[in-house]
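Heads up, one of the protein chains got dropped from this complex, but the rest are sitting where they should.
Our next item is chain A:
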Amino acid sequence: MSSILTKLNVGAKSWCRASHMLMSARLQWQTAATLSSKVEAASKTLFGSDNKDMSLRLPADFLSPEEQMMKDSVARLAAERIQPYVAEMDEQSAMREDVIKCLFENGLMGVEIPEEYGGTGSKFFMANIVIEELAKVDPAVSVFCDVQNTLINMLFVKLGNDQQKDKYLPRLATDTVGSFCLSEAESGSDAFALRTSAVKDGSDYVLNGTKIWITNAEHADVFLVMANADTSAGYKGITCFIVDRDMPGLSIGKKENKLGIRASSTCAVTLDNVRVPSSNILGEFGKGYKYAIEMLNGGRIGIAAQMLGLAQGCFNHAVAYTQERKQFGKRVFDFQGIQHQIAHAATQIALGRVMMCNAARRHEIGLPVVKEAAMVKYFAGEVATHVTSKSIEWMGGVGYTKDYPVEKYYRDCKVGTIYEGTSNIQLNTIAKCLEQEGLI
């Protein structure tokens, strides 16, 4: 342990100016100490390891036997129950009912919901495994599952009072889809400039406004709507309201005709004098902005898992093709130029995966992940863009047709650099974290 700290000290000295040197070293010191004790405790819970040294040496992408079994199970389910319908769902821009049912029946929509509410009772890393394996087959199905698990379920689990948890969690685990409503026409990246208002009227709130780009809206029965209930307080008036689909005044707009992840429904959600009891406030009044920021950390790691699964799935298809297609008397794969590109792509995916696993484990044991989540989401989006683009090239003409699956991955990946925080926003966040850590 002390040798690691010495190395950190030395590293800090050689990189930072004198005034920052001590502060950054101390920060890294603190982080390392917190890390080691938390990781020890965590690895005991995760892997049953009592060995202090072991806990510091487990690779980030190490899976417990249960996690490996779950990964195999989801991979099989995706290959058998989802793969046959991917092209059809994309063409029709519609998710099949039996696919949705299959996800619920196998507990994939309630991975982190505690068992007493009918959920699977597992942890964040497991949800990421599910999201990644689904994305290898269909990124649209993956995001459908991701929003439910990382945003909707987590908001209820972490912030719900007993009545709210009893009412919604069992439904979310078995048959109810949820949507997270934050973005508006005039507020995307500038999320806290949202204008949906919640005006108090007796013991109720009346909500007015229009949300756009809402994932799952077509199938959702419960909506978590971020509305400002105290405009004089600026963004500190933003409050999270639970709105049921059948509440009068709520209407869902038509599905967007998107470039990619077409099977995932994206609609406008309009609230026209929707009356919501104050018991439907999730968490505390005026803390909506805080919840959005915190939940989106986990959400970002989930999107990174989706993007990396997408990249891997696309890569697998394309490389398999290069190992069969022959030109000039040898397989396309046998040309060194192609091998270099393939190796580069595989390395990028592997790097992204390790980052994603690391961020997910940190999040699971309660370590701060703001920087890591931003980094991995940004990186994964770049990797997916690069790998899908190259995959089409490796496959040549057939890669450009809809008869082969790679063009769909190419279209799907673009949204990864846009939703749940654009790449530019992620870069801003990373820079801010670096400044706070005293490294710039």
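As a working rule, a residue touches a chain if its C-beta (ideal position, glycine included) is under 8 Å from a C-beta of that chain, and two chains touch if they have at least 3 such contacts; residues count from 1.
Keep this in mind: contacts and distances are computed from a predicted model.
The chain absent from the displayed complex carries the UniProt protein name "Electron transfer flavoprotein subunit beta", chosen from "Vacuolar-sorting protein SNF8", "Electron transfer flavoprotein subunit beta", "Pescadillo homolog" or "TBC1 domain family member 19".
Across A:S93, A:T120, A:N149 or A:Q348, the single residue that touches the chain missing here is A:T120. In the full complex, chain A makes contact with the omitted chain through residues 65-66, 69-70, 72-74, 76-77, 79, 106-107, 111, 115, 120-122, 126.
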